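Each remark here refers to the structure printed beneath this line.
The complex appears here minus one protein chain, its other protein chains still in place.
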Amino acid sequence: MKEGLIYVFKRFIHILIILLVLSFIVFSFIRLIPGDPVKSTLGPLASEESVNRMTHELYLDRPLVVQYGHWLKNVVTQGDFGKSLLTSRPVSLDIKEYLPRSLELCFLSALMILVFGVLFGTISAVFRNTWIDNVIRFLTYLGVVTPPYAFGVLFLLIFSYLLKWFPIGGLPRFSPENVRTGMLSIDALLMGNFSLFIKVLQSYFLPCLSLAIGSIAYQARIHRSAMVENVNADFIAFAEVAGVSKSKLIFKHLMKPSFIPTLTVYGLQVASLLGNAFIIESMFRINGFSQYSLNVILNKDPYGIVAVTFIFGVIFAVVNLCIDIGVVALDPRIRLKGAE
Amino acid sequence: MKKKWIFLTVCLMALMGLVGCSGNKTQETGEKTQAAVATEAPVSAEKTVRDTLRTTQTAIPDTCDPAKGSGENDDLIFVNIYETLVYPNATTGDAEPLLATSWTSDNDGLKWTFTLRDDVKFSDGTPMTANDVKYSVDRLIAIGEGFSYIFKDVIASVDVVDDTTVVFNLKKSFGPFISSLIKLRIVNSTLLKANQLDGNYGENGDYGTTYLLNHSAGSGPYYISTFNVNDSVYLTENSNYWGAINDKAPKSVEITGLLDAATSKMLLNSGEVDLLHGRQVSTTLKSLLTNPEFATTSIAETGMNYFMMNTKKAPTDDLHIRKAISYACDRNAMSAIYGGMELSDSPIPSSFWGATDDVTTYPYSEEDAKKEIALSSYANNLADYPVEIAYIQGNGDTGKLAMLLGSELEAVGFTVKISEVPWVLFCDNAATVETSPSITNANSNASYPEAGSLLEVKFSSMTAGTFNQNEWILDDKLDAMIADSLATVDNDARLAKYAEIQKYLTTDVVPTINTFVGAVKPIWNTSVFSWPAGEGSVHVLEEYNYYYADFMMK
Amino acid sequence: MGQNVLEINDLSVKYKVYEGVLDVIPDLSLYVQEGERVGLVGETGSGKTTVLKASAAILGNTPAIVNKKELKVCGLSIDGIRGKKNVRKNVSMIFQDPSTSLNPTLKIQTQMLDILKSQFPKKSKGFYHEMMMRALKSVSMPAPERVLDSYPIQLSGGMRQRVCISMALMKNTKIIIADEPTTALDVTIEEQILELIDDLVKKEKKSLILVSHALGTVRKITDRLYVMYAGQIVESGLTKDIFDNPHHPYTIGLIDATPKLTGNGIADGIAGDIPSYLNPPKGCRFAPRCPRATQICREQAPVLEKMEGSVDRFVSCHNLEVSEKPVVSSLT
Partner (left out) sequence: MLAAYLQKLDSDKTNKNSRIEQFKRNWYKFSRNPMNIIGLIIVAVVIFVTIFAKTLAPHPEDAGLHVDIMNAFSKPTLKNWAGTDEYGRDLFSRIIIGLRPSMGIAIMVLAISVTIGVLLGLVAGYYKGTLIDLLISRITELFMSIPPLILAMVVCTMFSNNYFFAAIGIAVAWWPWYTRITYNLVTSLSNELFIVYTELAGVKMMKIIIREMLPNITSSILTKMTLDTGSIILVASSMSYVGLGVQPPTPSLGSMVSEGIAYLPEFWWLTVMPALAVVVIVMGFNLLGDGLTDVLSVEDK
């Protein structure tokens, strides 16, 4: 337990250092970008004074080190990530508004990837070399090679427009006093409004599926091959001959060791979800973090960009940490070796 | 071990629930949409229910602060929540009394005295006084964004005489002063002062800018009830409105930022949106109009679509090349792409006050174009100077215009490169001569309906380095002419000076191809509402057509 | 003795590869009687494991072409899904390498419990625990409580194999198949494990098929012996008889090589390698390495024939010299 805590703590320090370096690099890069972000934000007709005032306010007229120091001080002391040029609000407010929605989107997608990826992978492995396997393998191939935006359009057209099973993009809107976590499904539950909760899930279903489907397919393939590899392992033959029941054999003896490679790949898939979500977000009119990050990048909003890369770094690190912990939990070989 | 199974089962169930429930909800959504599309049957029931108008704009701005916004999307919201001292006449555009009942000027137009209405209340019930007018002007100029450029060099000070009398002292005479006041929106100073935070404006703190990020403080027929940045705005009818709102007007308006053609089509078709603001490509319009319940109209903008030629960059720095390009451009074909638009020989829409019909632009002729090229200094090495034509991504059919011009230029011997540029990048590129493309296509609009406004915004040095002026004219003579005309208070004299400028631009500078007069083509569901623009009475100023208090829900 | 608990008649196994078809087992028959302990010996690669896997019906996992006339366990066919069940019910198996035959991600307890649950469904926790403890104690496992709570990686090789044996014995089956159960273990432990198997089988009166190239132990434990070479049985009979008086030249070489058991000791014992299965010799498969080989050996395959006057003694060789002692000098 203690070793575990030390490990997590070490990783945490590690992440912190990476983030510091990352943010400094991003700051210096923003300086290099040609074009004045303040001017382009305030519009063509803004007066010289207001441009200067904004430039000064954002510390853009001072040396890089001073600007970085000021930013770092504010982050550490007040959790203030600076002011966004794009929305003229503190970046932290923007993140608070946009991030939960995207996290919700990604979380639901991640859930789909895990459940459906493992489900199809298992079915495919259990019925390997039968027609069921062939059909699933063909579909997973199609899933891997089809661009996500194509799925988005297809789903929107078929399930929303023609069949009217789902809304045509957009999310249910909440009055501000009901927004507590920013994650709509949780807020709906907190309100005790179950039908609203269903509505939220319904709105999320297609975007999540479009975002997840490529990863589901990939995950299914990885899981299938991991299971097929283990099917030929001695311990499965031994357990089989020793009389372990078929279902236990598949869902326990075969599943658990096969889960280790699956989980590693899963981590990479999940970590990349948020970065890939912006086309899906704009297609389904979800005003989320991925779109926000695209906007701050396109607008060269300095503090926005830093905060966005910061968040991506944190998410990547946290997901990786979770996966590492998960792998350790699943695989006693690593765990016991680590303890020695 | 068990835990994992429980976890997986829960996940599975949650997803099953998601899928299952979506099945259940289908009927409800289905019913709702059907009801919205086919409203003839349950008319009486629907009539009382439908008092919300759902409309779109190409984008929702970051803030609805009248001191900050100056774009089309800002104006569309502003006209509904803020009011101005004067109101432009629907057919002529002439200023008529609104918040001010009357005004007088003396001292050669350097001092203007306005008498205000005494029955105006803001949406929170506070009565409007002269103090609010002074506060609004000070605030606009201090913040220095949005439409402040019109007033910052014009207004010296504002004096409050009494609650209903206010005096504007001008720094210099300004001919179109009264017309320009339609961009001076009066804000509720009491409300803003009460919600003021610390900021850069001394005792005025942040001038209430933070409050206005998601609130409104105006006297218009609507106020902002919910504001979702870059997503949607909810307007609710102002119960304290001083004037009359027709009783069929929507009680609330839901405005969504929407540009994507496919989604727009689906939403209108399935009845989830009642009005598409109108920057659709022509095929979208065509396909939507196959539904007999949908109708469209054309609303002219206060400006034009222009091809702007960079006069400081080879090869378009040569006058002959610019003339050649003008000759090579088939404006009739371009208008046809848009389904027929009004052409104008002058760089100012001919319906504008101050537009002259005394100029002729260069007619389409490949031969003349080739002749001009031969006269130019690039006659022998034109291929070494590729011409880049840039247009804005997602700006309706402008890509087709650029493509057409490109193919016409190639036909007369130019080497052409087309680039589709996202809006922000487009603005960035405009910032320096080097990054400004040889030719850009964009729409430029006047702030107030008078030639002077468009001339200033489009051609004076003030806007060089912005998307409004890719030409980089930077011509001292032209600047002087524009400044002089704007300072002329006498209408006839001003008119003559405007004509002079247009002639100079067309014959001597040739910076621009006046493609056609811009227009938006909104499309709406006639079974849901009717509106003046749909009945044939189109307001000369585009944004006033979207004055929702004039809409009548069915 | 009693009836046959395992019976294989005319089994042939072929693998298809790039170079062609590997004719691994051309035609093989064997049987095991109730309570009998049978050894199956031969060099590495002589097809012993393939025969075993076919008997336990787990060969289906590899791309093999299996043909057989008859394959019966306790008088029941092992064909199809039902056949698999028959196998499960009647066969226990101990694998070569205990480090790969236990699931690395599950505790010993869990693995044992799953076997027990399928054997004795719906019993109390205490019952299962009691069974597990008994099984572990029966293989003289020190500190069985601790072992139950361990993962395979926490146990030594010998302990793992004991666990495997105890798990194999938990199932009340008539046959135990032990596929080189000691190859992967230290020499010091080897003896113990084999003795343990011997004891348990005797005590529980089970049939045993022991595959090994450790001839010394096979000699000690088994009643009857099959000698395999290149997918064929070259000699079979009572263990004692074969060791006392081996007939087939291969058997003679094998027995001679016994002291150099480790590694490729046997290969050093008889010059040459097992022939390619792709294109096996037309005549006797052992002919290329055989010191006695004559023209007929190279042209015509010998048949497994019963020796006259013997008890169940079969040999397949053209040139049998019934001698008391193996010819040593020519083989080294």
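Just so it is clear, A, B and C label the chains in written order, and each chain counts residues from 1 on its own.
We adopt the following convention: a contact is a pair of C-beta atoms (placed from the backbone, for glycine too) under 8 Å apart; a residue touches a chain by one contact, two chains touch by 3 or more.
All values derive from a computational prediction rather than experimental measurement.
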* Structure fact -> Cross-chain touch to the chain not pictured, restricted to A:V38, A:L184, A:L211 or A:A317, is A:A317
* Per the definition of touch given earlier, which of A:V144, A:V179, A:L321 or A:I334 contacts the omitted chain? -> A:V144
* Asked: Of B:V160, B:A295 or B:M403, which sits in contact with the chain we cannot see?
  -> B:M403
* Specify the residue from the set B:L110, B:I245 or B:V281 that touches the hidden chain. => B:V281
* To do: Spell out, residue by residue, where the missing chain touches chain A.
  => 18, 21-22, 29, 32-33, 141-142, 144-150, 153, 157, 272, 274-276, 278-279, 293-294, 297-298, 300, 305, 308-309, 312-313, 316-317
* Structure fact -> On chain B, the omitted chain is touched by residues 260-262, 265, 281, 283-284, 287, 333, 337, 393, 399-400, 403-404, 406-407, 410, 416-422, 425
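One rule holds for everything that comes next: only the chains that are shown with their structure count from here on.
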* How is the touch graph of the chains shaped: line, ring, star, complete or other? -> line
* **Separation of chain A from chain B, taking each centre as the mean of its C-alpha atoms, in whole Å** => 37
* **For chain C, residues contacting two or more additional chains** => 110
* To do: Note the residues in chain A that touch 2 or more other chains, in rising order.
  => 252
* To do: Note which residues of chain C are touching chain A in the complex, please.
  => 56, 58, 61-62, 87-89, 91-93, 95-97, 100-106, 110-111, 114-115, 117-119, 151, 153-154, 164, 167-168, 170-171
* Which positions of chain A touch chain B when the two form their complex? -> 34-36, 39-40, 42-47, 49-50, 53, 57, 86-89, 97, 111-112, 114-116, 119, 153, 156-157, 160-161, 163-170, 173, 175-176, 198-199, 201-202, 205, 252, 282-283, 285, 287, 295, 298-300
* To do: Going by the contact rule at the top, pick out the chain B residues touching chain A in the complex.
  => 1, 8, 11-12, 14-15, 17-19, 21-26, 29-30, 33, 62-63, 68, 70-71, 143-149, 152, 200, 209-210, 213, 226, 228-232, 256, 258, 260, 262-263, 266-267, 269-270, 272, 422, 424-425, 427-428, 430-431, 435, 457, 462-463, 465-468
